[in-house]
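Everything on this sheet refers to the single structure shown next.
In this view, the complex is presented without one of its protein chains, the others remaining in place.
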């Protein structure tokens, strides 16, 4: 750390999530973008040359002239934010061993028995797993912390206050997910226009498994998943950013509409007093209009970090149903990793 | 009836469903388009002048030169197919009283205690209600028969074989519905592009109520809804035609995947032996690819009259989940009404 | 004017352009939103209740509680920004007569012989017409100033530096225009998805006529249109915001690619020294990538006020061809009107 700021390296900096990370680091109060790491194909060129910048905000001044390094390079930084895909994320363990704290958006280590899968507002206490992780993997300064899959973040955040207040017994969730979640070239235009694709490889399994890990506990025996039955059906729709989720829940104890609404809208998040720069004032916004949330109108709520919930109403089969919206690239990926890094700073783990 | 063919009048002929009816009547083996009826604004002009034709097949030769009449006009035909909206459909009862069999796509009379809500392959026996309808309403030759809401057709057809074979206790359904279901100007381009709208007025109520009427029985006491709990969440997506439905079901008696799959794919429909021209060879097609059905690729299966089911897999919360697709304008509207008219002919009710 | 700020009333405040005006006034350094005016249907309700807010940024705090007035009401403000459609804009003259400076986005008065049609960076000198306007119409403090049609702004700004440097003899322009230009409900989703509509009523005529008025002069004899032949073909495409224009020009004097590029990129605008808050640092940005500008990636350049030009290359039929992009709702409408109002302030005309 130099002059009170942390130097951050971004792994997978040229991809869709990497670009969001580079963009969000530009005026971050605690972090400075120091290294951009990508595949060998990009290494040795400037970031401005190597990247096909696809955000609708300009590339930050300064980022374009950084030299891209590959995964084998020596890195000069205090912290790594990883947007590597699951395959390349094999490199994360080496970086942790080399002493780097790795805050990863990759799915590779999320379900490892010693890796915390964190949403700061939901389960910051899972960071206690780091000491056993270090012991188990022989790490000293290094560590690996992950954030969930994009669709998981929206579900887990919406469920957390209900689980705390009433207990959740079962959940049905059907997602309508944005194209950007598949990466810049992940879905062809000919495939998705005028269409719905009712399948996203591995997504339903992630959504079901990650959510119960996040809502569960951590103790001497490690992580104990929450006892919640979850059934997910994941669809791809022709939306650029923002995952919409139609959710039904069965509660363990009865609650009125007003109680459910209040639990959601008054949810402060577990880290409200930490002043994390990327944590929005309200982690959940409840809208009462009959036709909200909508991804195009609501995805930038709280700078893209607020989960927007609406259409709360009784479910004839379970107890309550509602719609949740999460900006998959921000709260569901780049912003999620950045917020986890901020939490590590705030808890003195860097 | 002239020379063995029925002369058909189309009510609401200039709208989206009306255009599909006019198109499908062009080469129908039993029916001839004889009258086109629309609002006073269109009346007195030729159909070719009055309609903004928006199908991607040309307007049938002959239709364009028919004179448009309004709802107050005398009509020369044997049968009326109604694509009127719920308000204008108040006129249907008058036509029935004037002796016309009215086969309606409108929601207005669907839930009336004496009006059959028919999908021929599912509940043709409900036509027995016509005699009590005539008695109750003082009709002689006239009658009113309705087909369900577009999203209901897909759900009810997919549930029917499972309900017959195993009994269905509960259903969760989340729809992703096409724009055309709202009519030619029903959804603005600025509202729906890059977006999902998680609300369609009255749709969830229709889907829940109509499905149990259709799956239920008809006896001396009238219609008895099926004892199935249904919870619907309806979303509008940027698809032109074809409603996609993510469905979970709880069965009354256990069934294996193979048993469920066979029940669906082998479903002959209740009218397989009647030779109705619009009934597809297989009312339900089961696809085994991991990413089907998709609206753009599968909506024209069976000429748009087959419901396509895929992604059958266990549900961790209920028993089985799957995706169903229905062409909302054909099987869900124009084709549905036409098939009901064919059923009336086959059963000698005209 | 109170305490150094101008109180602004927005006419047509609930429409698409009106919403952009309300949004942009929220943190304007010179202006304060004081009045919101709309149709009688909206009048008497709060703006928050009357408007269907359709921007992806939240409605400004404060705007929602303003009471909507109708066009017959007394207004308390120093200046009117009009987003009325051409019909309702008949009211503008009455407001001018009542003493209000009216800065209008409406097409109604743009081609009037005594009304300046202004793009501040292009033809601020046309404001001299105001004195003859006041004389002619018997206005004292009131006046009417207009900004061009959305597609005109992009063309006129791109042509201006070339006309100044080399003279332009002829122009071919083909536009691909965004949905938002037609208003919130102007284009149905069923009409525009998977489609191009090769016609926008009156647009080609406006684009041809307005451009020569703007590029022309103003003198004792009034406005003298530029002697430039312009041929426009206007298409609607499935883009939310941002008009793309494929342009070919024939110059009066030869120029090299480098000279053309420099003329465009170095264009300071006529008002560079006035410090107008809404005028971007560079009115025109030239991009050299082979595939830019693109509406989704480039429309927010300069806060939506910069015209982005790219693909400069020789034209085998005329001299040079290139692509220009303008954010139709900002530089082409709301931002255009606001910038004109700023120009009036800077030139002491308020």
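Worth pointing out:
The letters A, B and C name the chains in turn, as written, and every chain counts its residues from 1.
One rule holds in what follows: contacts are C-beta pairs under 8 Å (C-beta built on N, C-alpha and C of every residue); 3 or more make two chains touch, one makes a residue touch a chain.
None of the values given here were measured: they were computed from a predicted structure.
Although it is not drawn, the missing chain touches A, B, C when the whole complex is taken into account.
Across the entire complex, the residue among C:9, C:101, C:216 or C:295 in touch with the chain not shown is C:295. Contact with the undisplayed chain is limited, among C:121, C:208, C:270 or C:342, to C:208. Within the set A:103, A:129, A:192 or A:247, the residue that contacts the chain not displayed is A:192. Contact with the undisplayed chain is limited, among C:19, C:104, C:172 or C:301, to C:172.
Interface residues of chain B facing the missing partner chain: 54-58, 193-194, 296-301.
In the full complex, chain A makes contact with the omitted chain through residues 16, 54, 179-180, 182, 184-194, 238, 240. Take chain C: the residues that touch the chain left off the picture are 170-172, 174, 176, 193-199, 201, 208, 229-231, 233, 235, 237-240, 244, 246, 248, 290-297, 310-311, 315-318, 321, 323.
As a working rule, only the chains that are shown with their structure count from here on.
Following the contact convention of this document, C is the list of chains adjacent to both chain A and chain B. At the far end from chain C, in terms of centres built from Cα atoms, lies B. Averaging Cα coordinates per chain places chain B and chain C 48 Å apart.
The centroid of the Cα atoms in chain A and the matching centroid in chain C are 40 Å apart. Looking at chain A, residues 193-194, 296-297 sit in touch with two or more other chains.
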